[in-house]
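So the structure is just underneath, and the comments pick up after that.
Only a single protein chain was left out; the remaining protein chains are all shown in position.
Letters are used for the chains, namely A, B and C, taken in the order the chains are written, and counting of residues starts over at 1 for each.
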Amino acid sequence: MMRLKMGMAGGGEGAFIGAIHRAAARLDGEIDLVCGAFSSDSEVSRRTGERLGLPPTRVYASWQDMLAREGMLPPGERMEFLSIVTPNDLHFPIAARALESGFHVLCDKPATKTLAEARLLAETVERTKGCYALTHTYLGYPMVVEARARIVAGAIGVVREVSVEYRQGWLSASAESSGNRQAQWRTDPQRAGAAGSVGDIGVHAFNLAEYMTGRQVTRLCADPGIAVPGRKLDDHAAAFLRFDNGAHGTLAASQICTGEENDLTIRIYGETGGVVWSHRDPNSLQLLSTAGTVQTLRAGNNVTQLHPAARNMCRTPAGHPEGYIEAFANLYRSFVADVRAHGSGGGLTSESPAPIAAAVRGMSFMDAMVRSGAADQRWIALES
Amino acid sequence: MMRLKMGMAGGGEGAFIGAIHRAAARLDGEIDLVCGAFSSDSEVSRRTGERLGLPPTRVYASWQDMLAREGMLPPGERMEFLSIVTPNDLHFPIAARALESGFHVLCDKPATKTLAEARLLAETVERTKGCYALTHTYLGYPMVVEARARIVAGAIGVVREVSVEYRQGWLSASAESSGNRQAQWRTDPQRAGAAGSVGDIGVHAFNLAEYMTGRQVTRLCADPGIAVPGRKLDDHAAAFLRFDNGAHGTLAASQICTGEENDLTIRIYGETGGVVWSHRDPNSLQLLSTAGTVQTLRAGNNVTQLHPAARNMCRTPAGHPEGYIEAFANLYRSFVADVRAHGSGGGLTSESPAPIAAAVRGMSFMDAMVRSGAADQRWIALES
Amino acid sequence: MMRLKMGMAGGGEGAFIGAIHRAAARLDGEIDLVCGAFSSDSEVSRRTGERLGLPPTRVYASWQDMLAREGMLPPGERMEFLSIVTPNDLHFPIAARALESGFHVLCDKPATKTLAEARLLAETVERTKGCYALTHTYLGYPMVVEARARIVAGAIGVVREVSVEYRQGWLSASAESSGNRQAQWRTDPQRAGAAGSVGDIGVHAFNLAEYMTGRQVTRLCADPGIAVPGRKLDDHAAAFLRFDNGAHGTLAASQICTGEENDLTIRIYGETGGVVWSHRDPNSLQLLSTAGTVQTLRAGNNVTQLHPAARNMCRTPAGHPEGYIEAFANLYRSFVADVRAHGSGGGLTSESPAPIAAAVRGMSFMDAMVRSGAADQRWIALES
Partner (left out) sequence: MMRLKMGMAGGGEGAFIGAIHRAAARLDGEIDLVCGAFSSDSEVSRRTGERLGLPPTRVYASWQDMLAREGMLPPGERMEFLSIVTPNDLHFPIAARALESGFHVLCDKPATKTLAEARLLAETVERTKGCYALTHTYLGYPMVVEARARIVAGAIGVVREVSVEYRQGWLSASAESSGNRQAQWRTDPQRAGAAGSVGDIGVHAFNLAEYMTGRQVTRLCADPGIAVPGRKLDDHAAAFLRFDNGAHGTLAASQICTGEENDLTIRIYGETGGVVWSHRDPNSLQLLSTAGTVQTLRAGNNVTQLHPAARNMCRTPAGHPEGYIEAFANLYRSFVADVRAHGSGGGLTSESPAPIAAAVRGMSFMDAMVRSGAADQRWIALES
């Protein structure tokens, strides 16, 4: 089977997530990186491309160049989809233009800088019929997919209470003042948008809560805060959530939890059971029922108790840890399936767990969080 | 050294916490149970006293009887302090009358049924100069005391963010409808007061947060809920907290987390470090600093790294688990120290980690939670 | 119900296990400590007794005195059973004399100093018809009893492989040279017997393996070692075990595992399942079956899945940790049942999980370990 040809926007030297995307794209041997505009600094872009072994002609000084010139290459040679791993403010313009230019788009979260942009993007996807998906990392973990499958099938009864928290510590000091480029753009409203920790990690937590429960948040009440002096965007935030079936939820996202690494944990309780998943041990899923017994379900391609969708995401038998890169690779794999289905004329529905609809939901969440925070914790309905 | 003579109000057959109190009181051999009014049902009281080996003359049909008749016994014979383990509504009348009658009082939480009662009780304590303390269980764990000692000494810098959650699952079904007496009084506003889960376990979480940080909550915004149809009091609740130094906090208390046992976890993050303690593994304390290393400090009377106050609470070397009863026993031990100091003419200050001031704080918290919940999540200042 | 009257031999100031025994004996309110000979140093014995609130007439300068003079007290006053918590070399003479004098005996492990003594003691028990049991601590944990009940009932099929290890670090330096009395007698062949770590903790591991599997070790091959210069007894040891059904086992006992606390872990694998229990988390039991799922069963008096024998050992609902002292208290409780049954004329069979037969087994194990170690790892059959 022919490999798909991928281009990349962003991900030059000093970037974090670009390298992860590239490793993930390589892992299953279904994708070739054929071109890139890796940085707004053309020299950085050139060096990155060289290090990646790309021919100089396919390394571009800007994403506009890339889209224009790849479009002129013959079909069997030009890139088929674009992976966008830039700071947030460029997600929308690049994605929209790429779709308009006939390329499929896989984009890092959040989808856009504003909710309005997200709606425009949804229209563009609709109109161009291009494939589009977000890499909401945590949906690439098999046990997250397993949890959703079980919950949606009624394994814990009606969902009543959801707690999701995502804690990091790397912004507990002013990393942006000491040259950390990752910190700089994430704390800059011009590049990150109106939300800080909420946009960087809170949106993951929100997305995970809606995905795993199979329910939608209808309104929220938010308490964002800024702990590090001089910062303009929230570096920690909490929220009360209300789901479409009346269930209560809480969400916490913080980047000032000194000493925490990347700890995302979700707990979902229903009438007859509970489910707990934590990124600290991603290959396990805790299933609670009555007091006194907890079942730990484990990832593995030999684990017959798993839903086929989850089991297919495992490359190894139980006991062989898979992690962050494999989760990303699973997202790439589902996007590849979308693109192949598109190519063969089928495929209105997406295999991707975070299609354009999830992109709009995420931006609605961020928008509501910011507005509730500004309104002294008033309840805000999520716009759809 | 003479053992102290203890009486007990409540704790008859079918009660949960009374037996724990009695075991805790026995553990260190410094207390003798000499009398009791174990139930409002005099036959239950009689049977309980008999089973406990008390002489029939010291088993009373009512707490009023007990206070009246013990007061008439000679000093070397009569009870010296009263342990109150009844449902919430009786805490205040019994405690106030006991103090007025010259007995010291150790009471299960919450202190009273209403904030107004708590203030009256504080006046009574002040006036009678009796010893009074609450058994806020979790303050009896050595690693909780260790955490407080370190935080107050500046080990994590200025406290910035606090997350405390207490999750149980035993009320996820309507246990009160199927004859569970523990569930019945806890879900009955007449006996429990205006708060359900908030009063039963939320107040523990609140107390722990103030104790461990050494800071006070100034206001809160609460989202209580009722999940089980027909219930009149909250069975789960969340809150945003604001501390006196501006730190943000979140609190969750839920008794509908199907499958959870008795899971209380607190995370406190400061400028330079973090501290995590969980009742699931109470003899460990996680100390976080920079990413990549976590120090686990362990309880044990041989652990020289511990603060003397914490180390003295350990009866065994590290690796010999101590638990819930030992935590209660530590609270009894500190109360015994209060009573002995009182007897020897000293002791205006209490050794107890939850003296009358904490009792009033707890009721202020419950009052604010209920009022914020009723006011659509308005911020409410805690009255002092 | 009348409390039983207990005397104690050993357990003076500076001792470790005596205080644990006393706390355990107090916990359930069924036992009164009425007398003691707490030390070979009569002044230490006196001070200890005074601190414990005993009348001076019941604090003896020697165990011989205690047995003689208690025997002369009237039945309703004198001690009914003796708890022996001295160093190993005194276990046999005291126990034998106490039984001969008409007292029941509860003794810390190991039963005696030599296998020959253990056989003599068994004869004495048989002849005097006194109650006798060992406090093999770990058999007092509910989940150990649960594991045995399940395994014996066939829950994991035929037992095939057993791994038990007990690791401590407190003897990794020469504590005996720096005044640690616990270390001194344990490393002294005159007091401890022919085995060091094997007698102090290895015998616990062995006892646990036979108890949980319900099977007997028929022979073993041992590799004891001395790591700390100048020591005369093993401070770490390993062994291959062969069970009476042919199952293989391994046993490790070490007191030089620097940094380890008191970590006893046992893994038992059968044809159709596995069971893992660790003292690090004693209220949990891991049940393994096929790959991919692990069931964690939890202790608690509300856990209906537990065997009644295990459930009755729990004082609290699931989620309220019970520990080392509660485990000891469970052993005291079963011994109290033995003594009461004896008093009422019944009771040839013991409720105690470690009766005299287990005492002889333990000494056979120690004897075989020492002989195999001396014979360059030759297989040695356990004598019965």
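Here are some notes:
Here is the rule we use: a residue touches a chain if its C-beta (ideal position, glycine included) is under 8 Å from a C-beta of that chain, and two chains touch if they have at least 3 such contacts.
This structure is a prediction, so every number in the text was calculated from the model and none was measured.
If you put the hidden chain back, the residue from A:Leu121, A:Ala222 or A:Ala318 that touches it is A:Ala318.
Summary of contacts with the chain left out: across C:Tyr60, C:Phe92, C:Tyr269 or C:Phe365, the touching residue is C:Tyr269. From the options B:Ser178, B:Thr293 or B:Ser344, the residue with contact to the chain not on display is B:Thr293. Although one chain is not shown, part of subunit C still touches it, namely residues 156, 160-161, 163, 165, 167, 169-170, 172-173, 221, 223, 225, 227, 236, 238, 240, 248, 250, 252, 254, 256-261, 267, 269-274, 288-292, 294, 376-377, 379. Mapped onto subunit B, the interface with the missing chain covers residues 290-298, 300, 302-306, 317-319. Hidden from this view is one chain, which touches subunit A at 1-3, 16, 19-20, 22-23, 26-29, 51-53, 168, 170, 260-263, 279-282, 298, 300, 302, 315-326.
The rule is simple: only the chains that are shown with their structure count from here on.
Once the centre of each chain is set as its mean CA position, subunit A and subunit B turn out to be 43 Å apart.
Inter-chain spacing, taken between the CA centroids of subunit B and subunit C, is 35 Å.
The residues of subunit B that reach two or more other chains are 170, 260-261, listed in rising order.
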